[in-house]
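Below: one structure in structure tokens.
Of the protein chains in this complex, all but one are displayed in their positions.
Entry: chain A
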Amino acid sequence: MTGKRRLWATTAFAGAIAVASMAVSNAYHQQLLTVIGIHTLLALGLNMLMGYAGQISLGHAAFYGLGAYGTGILTTHYGWSPWAAFPLVLVAAGAVAYVIGRPTLKLSGYYLAMGTLGLGIIGHVIFREWDSMTGGASGMVGIPPLQVGGTVLSLGRSGMILVWVVVLMAFFFCDRLVDSRIGRALRALGDSQGAAAACGVDTGRLKAVIFSFSAVLTALAGFLYAHLVGFISPSSFDFLMSIRMVTMVVIGGMASIYGSLFGASVITLLPEWLHVFSDYEMMVYGLVLMLVMIFLPQGLTRGVLDALEGVKSES
């Protein structure tokens, strides 16, 4: 996106957030929008890795959980202020991802899929079994809410605004990132690793860097989730969550920043509207992934836009 278009998109988006934050007063709707916002961060984080660099992760829930449990443990067990925990959990997520990514990402994509799958399982086991710290299967309660100045940001209007302001900032910065030296190298890497390397891109390092960046965004979502909901349990950070994240990216469209918003909305709203869904969630995701990959490999958003373009140019 050019600078001008970026400014426009950001302004329009900020306007939409402002309007929504005033117009939506139903508590249930506010919660729903908050969750969509958090899921958008998750989709955006994973999209930077999957969509742009062309690498898959099947264990991103571990970073989501690292953000949530990290801040949960530091604030409840050790009495840290959330704002002190904030930089630490983000740096921890980034560092863990870099250390895991550096060796695995040198190899082909399947190794990363396997490596991250293992990471996701290990994460989930730690969240569930480390009773003394994480509260085990029953989870952690009493995570303090965030405070800015004297204002408590809790689930409701203030929490919703917080999450969407963070989403807006994440969009803005990711968009800049995509349109930069690093972003071009990433997209080049996604297109042809051999040619990117021949252009002097240190592909192994770049992949680890973007994996780490993606983990930081994901942990940020976990941090917000923990403080807004105040309660976390291992079931929110399991394999199904990792698959949900992959599905959001695939539906929204690989390499599409605003598509992340769409993918996150669909995956948040569908189970709300279709209650039968919950029993078959995994199956439905599997089916969606298969169908989108076969028929609209660029994702639903891009696919529908292209189809509309086609209709327009024919008429």
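Criterion: a residue touches a chain if its C-beta (ideal position, glycine included) is under 8 Å from a C-beta of that chain, and two chains touch if they have at least 3 such contacts; residues count from 1.
Following the convention adopted for this analysis, contacts and distances are computed from a predicted model.
Asks: The complex has one chain missing from view, so what does its UniProt entry call it, picking from "STAS domain-containing protein", "Iron complex transport system permease protein", "Amino acid/amide ABC transporter ATP-binding protein 1, HAAT family" or "histidine kinase"?
Replies: Of the names offered in "STAS domain-containing protein", "Iron complex transport system permease protein", "Amino acid/amide ABC transporter ATP-binding protein 1, HAAT family" or "histidine kinase", the absent chain's UniProt record gives "Amino acid/amide ABC transporter ATP-binding protein 1, HAAT family".
Asks: Which of A:86, A:164 or A:213 sits in contact with the chain that's absent?
Replies: Within the whole complex, the residue contacting the unshown chain is A:213.
Asks: Considering the whole complex rather than only what is displayed, give the residues of chain A touching the chain that is not shown.
Replies: Residues in contact with the chain left out: 173, 176-177, 180-185, 187-188, 190-192, 194-203, 209-210, 213, 255.
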